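Here the complex is missing one protein chain, while the rest keep their positions.
Moving on, here comes chain A:
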Amino acid sequence: MSLWVDKHRPRDLMKLDYHKDQASRLKNLVQQSDFPHLLVYGPSGAGKKTRIMCLLRELYGSGVERLRQETMNFTTPSNKKIEIMTVSSNYHIEVNPTDVGIHDRVVIMDLVKNVAQTHQIDSSGQREFKVVILNEVDDLTKDAQHALRRTMEKYVATCRLILIANSISRVIPAIRSRCLTIRVPAPTENEISSVLLGVCKKEGLSLPTELAIRIAKCADRNLRRALLMCEACKVQQYPFTPDQKVPEPDWQLYIKETASMILSEQSPKKLGEVRQKLYELIIHGVPPDVVFSGLLCELVKNCDMAMKCQVASHAATYEHRMRLGNKAIFHLEAFVAKFMAIYKKFMEESLGDVF
């Protein structure tokens, strides 16, 4: 018994719920013989992977759904043995090179070459190329990305790459120019609520439209989150009521808590307490950039326009530094310290006006 997200995942390009014209374009693309490398990007929960699996099914038929997991072993130049889990069918192989951290270059070089150098056994009536799916390309190290660009050209006859990323800003231009970039935008709230209604109908439940919209709002335009939340709502209380409480993800609550702590008092001591909270967020795997944006959204609520700009620009600066640096907590803390200083001054000035 899977969760709804996975149970009701569309398997056919034509059955996708939104971005239908994009789906039909993809279908046309498949029917032509030359199929380029793809770089699919878009925010989390927009349906990139679903779309790609549909595309593969369109390419090779239902054979791609017979998946198997394998562990592959590689040896780095420094003689370190690394393992990586791959998911593959007869026609494609999917791998997440960032699992091995800084050794991702070895994976790219060995694995992609291996796959690319072997031809399809029976090419009659089939495509003569295999597909390699690489996940989280934007988190690849620069070395790995450079290793990728040559391989992409060299083995184009036998192998196509599908790269998945959240944003292409960290993909080097050399790779971007070698791929057909496909943006999968996040679904709108209306689209999400219609999907929710559809899923509930399939499950034989009646979902009030208001509740569907409220869940969609809470889910931050992330369809996966919306579906999971919807199911959680069902577990919490069924039959649904329109004013039912929608459980927010714990980490969002935690970020809000942290933000209200920052607003309540500005002092070095409070900053120390905030640091502990930030540590907790990082430990629980909340990406630091999400923490940045979450904090910023909560903090600027209490600011006037001039200060909003100032705070946002500081947040941007420190997030940029975080990307360049090693230890996210340093930059998060620096941002909070900066905000505290600005906010305290602002509060004192406005209070001074009152008296």
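Operating definition for what follows: a contact is a pair of C-beta atoms (placed from the backbone, for glycine too) under 8 Å apart; a residue touches a chain by one contact, two chains touch by 3 or more; residues count from 1.
Criterion: contacts and distances are computed from a predicted model.
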{"item": "Among \"COI1 F-box domain-containing protein\", \"Replication factor C subunit 1\", \"Protein DPCD\" or \"Gpi16 subunit GPI transamidase component\", the UniProt name of the subunit that does not appear here", "value": "\"Replication factor C subunit 1\""}
{"item": "Where the missing chain touches chain A, by residue", "value": "1-3, 5-6, 9, 44-45, 49-50, 53, 67-71, 83, 85, 87, 96, 98-99, 135-136, 222, 224-225, 228, 231-232, 235, 249-251, 254, 266-269, 271-272, 275, 279-280, 282-287, 290, 318, 321, 324-327, 329-331, 333-334, 336-338, 340-341, 344-345, 348"}
